[in-house]
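First, the structure itself, so that you have it in front of you.
The other protein chains are all here in position, but one chain of the complex has been omitted.
Lettered A and B in written order, each chain numbered from 1.
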Amino acid sequence: MLDYINRQAPTWLVQPEVLAGEEFQDCIILVFGKPRTAVFAHIDSIGFTVRYGRQLVRIGGPDTETGYRLVGEDSQGAIDCTLTVDDETGALGYEFSRDIERGTTLTFACDFRETETTVQSCYLDNRLGVWNALQLCETLQDGIVVFSCYEEHGGGTVKFLAKYIHERFAVRQALVCDITWVTEGVHAGQGCAISLRDSLIPRRSYVERIRQIAKKSGIPHQLEVEGSGGSDGKELQHGAQPWDWCFVGAPEDHVHTPHEQVHKADIDSMLRLYQVLMREL
Amino acid sequence: MLDYINRQAPTWLVQPEVLAGEEFQDCIILVFGKPRTAVFAHIDSIGFTVRYGRQLVRIGGPDTETGYRLVGEDSQGAIDCTLTVDDETGALGYEFSRDIERGTTLTFACDFRETETTVQSCYLDNRLGVWNALQLCETLQDGIVVFSCYEEHGGGTVKFLAKYIHERFAVRQALVCDITWVTEGVHAGQGCAISLRDSLIPRRSYVERIRQIAKKSGIPHQLEVEGSGGSDGKELQHGAQPWDWCFVGAPEDHVHTPHEQVHKADIDSMLRLYQVLMREL
Partner (left out) sequence: MLDYINRQAPTWLVQPEVLAGEEFQDCIILVFGKPRTAVFAHIDSIGFTVRYGRQLVRIGGPDTETGYRLVGEDSQGAIDCTLTVDDETGALGYEFSRDIERGTTLTFACDFRETETTVQSCYLDNRLGVWNALQLCETLQDGIVVFSCYEEHGGGTVKFLAKYIHERFAVRQALVCDITWVTEGVHAGQGCAISLRDSLIPRRSYVERIRQIAKKSGIPHQLEVEGSGGSDGKELQHGAQPWDWCFVGAPEDHVHTPHEQVHKADIDSMLRLYQVLMREL
């Protein structure tokens, strides 16, 4: 990520201050101009940790189906194995030619597929959010772009990132740049979703401002209302600074499987919406 | 709330500093004299959010029963509809003459009832806590009164309020001014409850001081012990300042229904207890 940023930044409209290193763990903060709003895109993914006796435990909430191909590496070399799910107990395991060392991380094997209207792969959640944030950087004049970790597994970095940003830049407006779900109310191809709530409820006055800007912009978008699910917004909500936050992101089908699928029109509207919101918020 | 405070404050014994505005989101802090203790009363309520296809999702933990009357407003006008609960799935919906716009908030319709000994209405939790805090303001000399949000749904404001108060005033004693439950151990009419624990356990030395002050005062009160439930105390407990907290509040029957009922004697003892505690803590 840092390599990419350092290589690309010279072509961007505004040169950001790049904050990274031990005080930020594995996260990156890019500060453009005089920021009023921060974009949070998480760079971690779901997966599995190898336990003992060929057992696996989840990292985040991956979908599990016998036969999913998993890849990784331990001190004995590269790993390309198959997920197993016990029919009765639901216990997770793997099939491989040898035992894998305990603590090894396994992820879905990537099988990228593209049609005229869609992209499909594991980890579009949140590689598409990261892609969107990086595209946004090209023309961003005032704003902060944050690449966070641990979103999929218990949180843990947004708390200190949010504190740092609020204390140093007095910014307290956030957009959560992430991928959501296709549901009976949010359809593929009908535009980026603005989430009115998930398991948490962002502050109405802030969400209303975003809705008005989106409406005025004419960019296709959809309003999402869920009773469950969460995002980096959770850590902003629970932190000790008065952040406003709102989830704005394209919906995907086949969530948390190796076959996550997003409509290209929704990716397009997501980027355009972020460009407008970062100007007008 | 701010209107009421500005109108009433001139009649109060001490004029408080009023802290409100964007840095405090929708919350209010009143600072009287040289504060040693802060009272937290939440001003948010439970309810429902309209989803898609006539579905509802909960805000906080409202009781649900087919037939409860719900009110709200969307861009098409006022709403007065009826809650439905699916017998088999428990899924929540509404019956109304038209579709309601997604994201609309619905609340219980208010039906205030009063007898010689009780008041009954939706949202006594926490309108009575707020009423108690405002009554307390009339004679308060030294102390802080906080009106917080999001208590019913995931928290999110007490963390920054607690940080601000601790850093600016070095206050770290809190009373949680809220309504609790009538149970087999806490009876209507026998006095305000002092909670020795709920899902969390406040620090014993602080709770003991409160018990001693209450005992010496002669004001009727009851000791509550629960294994579940939570309050703004949760955010104080989990924040990054060494707050002591204790829940002190009247018990109600028919919790989180449109028919919450509180005994007037318990309201009376609650206010008197707060007056003594704010003097002696």
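In this text, contacts are C-beta pairs under 8 Å (C-beta built on N, C-alpha and C of every residue); 3 or more make two chains touch, one makes a residue touch a chain.
All figures in this text were calculated on a predicted structure; none of them were measured in a lab.
K.L.:
Hey, which of A:10, A:77, A:90 or A:103 is the one touching the hidden chain?
P.N.:
Looking across A:10, A:77, A:90 or A:103, the contact with the absent chain belongs to A:103.
K.L.:
Taking the full complex into account, find the residue in A:62, A:155 or A:258 that is in contact with the omitted chain.
P.N.:
Among A:62, A:155 or A:258, only A:155 touches the chain that is not shown.
K.L.:
Contact with the hidden chain only, please: which subunit B residues?
P.N.:
Touch set of subunit B with respect to the missing chain: 183-185, 196-197, 199-201, 203-205, 223, 225-227, 237-242, 244.
K.L.:
For subunit A, which residues lie in contact with the unshown chain of the complex?
P.N.:
Against the left-out chain, subunit A lists 22-26, 49-53, 57-59, 102-103, 105, 150, 153-157, 159-160, 162-163, 239-240.
The criterion applied here is as follows: only the chains that are shown with their structure count from here on.
K.L.:
If you average the CA atoms of subunit A and of subunit B, how many Å lie between those two points?
P.N.:
So the centre of subunit A lies 35 Å away from the centre of subunit B.
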